[in-house]
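Complex shown without one protein chain; remaining protein chains in place.
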């Protein structure tokens, strides 16, 4: 268990509502990250976050969920380490802070705030079908995203 | 003094470093907001924030600065009500929360995060030479920006 | 208006529910602080907070309310500068951060957390009928509390 500390952390950010394609991509990313012994960090709720956690779970990996509310039990069923912050959307900053690299999948304004914080904190931000923001590295597939993430 | 409570609050967001044109625009916005009895809300530091506060001060107005650090004294010289948060960049969310409407002038990633939070919190976000983000209402001059802000 | 920045800030902390004696004391403190040109800083809600703000208002003073919720309109009617944090009880730390000195009146566990943060941040904490915590300077009357506060 004590090898959790040293593992590479990939933040997966994206909307709590998302289309089928984005969900499949997020789940694939979760699985690929877990296969490389990485940990998923996310906002802990539904949609893209849940899909990434589910993917990690399927591959025997681990997911951390940094939640807006006061109750760790709010996390989706595939979060292994739920963290309640009680900060509301303000917690988006903490998601970015706790990832070594970020992959944005689809997403709306919450995701945009996390992209911005990621760049502020000096993290590489990789984008798959998300906001076209200067500084985000666009990729075409989950495989490319994860490949690039682990190069950092 | 007791009429402070009811006044309209205009958040001015933008970089702590900015070019001459952006600084002049921010100062003009501060002045125009103050002339209409509005209050400036900003991040309390330099650059666009300081210029907006200076403009408000010149017109006899009032500026609130929501600071990243622990010390209210960190605020620029034209902030009337400095608020220390100790939250670092995470305080960007609070700037958006405390404005009735936001005007973004120039700006980098901190500004982008504030634009995103503004839209999340349902505020109108007006943009002057800033990020071209869906949902931001672009304007061409400080006058247009303030005119539009007070229509909300 | 521009003289707001330099004024001494007295944090008044205490429960949102309180007995008649505590409310009268808080109102008296608000009035005395305002008479000395000080500003009240508080949590912005009811009970002791509201009483202190009402006292300040009666004496033509100014009160800042640092709120747990997302809406500045949640503040009691006597707050001049409401600040929404969206942080819930976690905002208690910010109340302590923004006062030059703290006066605790009555109060329960929220007040206890603010006393603790006050001491952590190196502020003098004066107590009137509140928690008997090492480091809190106990006084017997509002007059003594305010007298002592302005000595700091």
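Residue numbering begins at 1 within each chain, and the chains themselves are lettered A, B and C in the order written.
Convention: a residue touches a chain if its C-beta (ideal position, glycine included) is under 8 Å from a C-beta of that chain, and two chains touch if they have at least 3 such contacts.
Keep in mind that this is a model prediction, so the values were computed, not measured.
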Of C:47, C:65, C:82 or C:110, the residue touching the omitted chain is C:110
Filtering A:10, A:42 or A:64 for touch with the omitted chain leaves A:64
Per the whole complex, from B:4, B:39, B:63 or B:87 the residue touching the absent chain is B:87
Among listed residues C:24, C:59, C:133 or C:148, the absent chain is touched only by C:133
In the full complex, subunit C touches the hidden chain through residues 87-90, 92-94, 109-110, 112-113, 115-117, 119-121, 131, 133, 135
Hidden partner sits against subunit A at residues 1-2, 4-5, 9, 57, 60-62, 64, 66, 70, 72, 75, 79-86, 93-94, 97-98, 121
Residue positions on subunit B contacting the omitted chain are 70, 86-90
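Just so we're on the same page, only the chains that are shown with their structure count from here on.
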Using only protein Cα atoms, the chain sitting most centrally is B
Note, CA centroid farthest from subunit B's centroid sits on chain A
Separation of the C-alpha centres, subunit A versus subunit B, in whole Å, is 31
Chain-centre distance (mean CA atoms) for subunit B and subunit C, in whole Å, is 27
Multi-chain contacts in subunit B, i.e. residues touching at least two other chains, fall at 93-94, 121
